[in-house]
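Note that one protein chain is taken out, while the other chains of the complex remain in position.
Right after this comes chain A.
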Amino acid sequence: MQQPGRAAEIKANGIGKSFGSFRALDNLSLDIGRGEFLTLLGPSGSGKTTFLMILAGFVQPSEGKLFSDGVDITNRPAEQRAAGMVFQGYALFPHMSVEQNIAFPLKVRKKSASEIKQRVGEMIERVGLKGHEKKLPAQLSGGQQQRVALARALVFEPGVLLLDEPFSALDKSLRGQMQAEMKRLHQETGTTFVFVTHDQSEALALSSRVAIFNHGKLLQVGRPDEVYDRPANRFVAEFLGEINMLPVKGVRPADNGATGLCEDRAVNMRCKAETIKGDAILAIRPEDMSIAPEASVNQNGIAATAVASTYLGAATKLDLTTRQGAKVTVSVPNEVAAAALSKGNSVWLTWPAEKGFLLPDGEQ
């Protein structure tokens, strides 16, 4: 239906936006590649939605330039940008049937009646709404409304599809189903997708790249595994998922990485420490730590006491406190957790040197 070459390439250059004295977006520069699935992730008020609205043309940036395929579109009104958009709450036309909703962008573009009929028919088939053509949005379930919104935004083959928290109103199982469907639509259409969410697991599952926002600033852009495994700072590290923070003293470069003292025990790290000297924070994901029967000289490890456990089905989440009082969470097999708790709660926590990364001490 769409040649991948038609997907748009977007370049944001020093975009800023102030609402009165509130700085919603600050000096944002970002390249969005042709056909990419980029997620804008951040807490509410972080600027991600403002940026999406600027991309759509509904909000005018206070400064900076926006280019689409090399053309400056900063001052181009929304109706001439031809970006497909799916809103939070879908924003379907309540007085139009499913068919009429999907036909709307084609009618606006003055397509012939036969072309409209054909393309709307194809789109309805593609999003699985056959048999619902004549229904009004109010007669549809949340998931079906979502499909109408997607179909309406994609039917005119826009160069870019903008999605503003489209799944926030759906229950969990339906959300997973719609996510899979959206991934399929992205592959089929080849269109550039820009997706806004505050749900980190959704962002990691769907995107080719994730852009993380906080307080109006773009903190990091990268592939899901890049931002998850090598976050640029503490905020990104914590926002993307649970993470343990262990103070490390006397950090200095060593063979293949760095070394330092964690709870008076030498630890080795593969991550680079050029910019970090002295005291630092070692950040490690819960799934990268494990519980060992006893201390081993060759392995990083500290002593800890199990204080609580949460059964998660496939694994158990174990909350521990280290000797020096740091709180640590690990995700371990259920039987390991049971054993740890039965053994007087005192355990040995270990992690491989390749895992974890150093953050400057005291940084927020």
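Just so we're on the same page, a residue touches a chain if its C-beta (ideal position, glycine included) is under 8 Å from a C-beta of that chain, and two chains touch if they have at least 3 such contacts; residues count from 1.
Note that contacts and distances are computed from a predicted model.
Enquirer: Select, from "Carbon-monoxide dehydrogenase medium subunit", "ABC transporter, permease protein", "Allophanate hydrolase subunit 1" or "Cytochrome c peroxidase", the UniProt-recorded name of the complex's unshown chain.
Expert: Of the names offered in "Carbon-monoxide dehydrogenase medium subunit", "ABC transporter, permease protein", "Allophanate hydrolase subunit 1" or "Cytochrome c peroxidase", the absent chain's UniProt record gives "ABC transporter, permease protein".
Enquirer: Which is it among A:M85, A:V98, A:I291 or A:L349 that touches the chain not included here?
Expert: Checking each option in A:M85, A:V98, A:I291 or A:L349, the one touching the absent chain turns out to be A:M85.
Enquirer: So which of A:F37, A:F104 or A:F357 would be touching the chain we can't see?
Expert: In the complete complex, the chain left out is touched by residue A:F104.
Enquirer: In the complete complex, which positions of chain A touch the hidden chain?
Expert: 56-58, 77-85, 87-89, 91-95, 104-105, 108-109, 152-153, 156, 162
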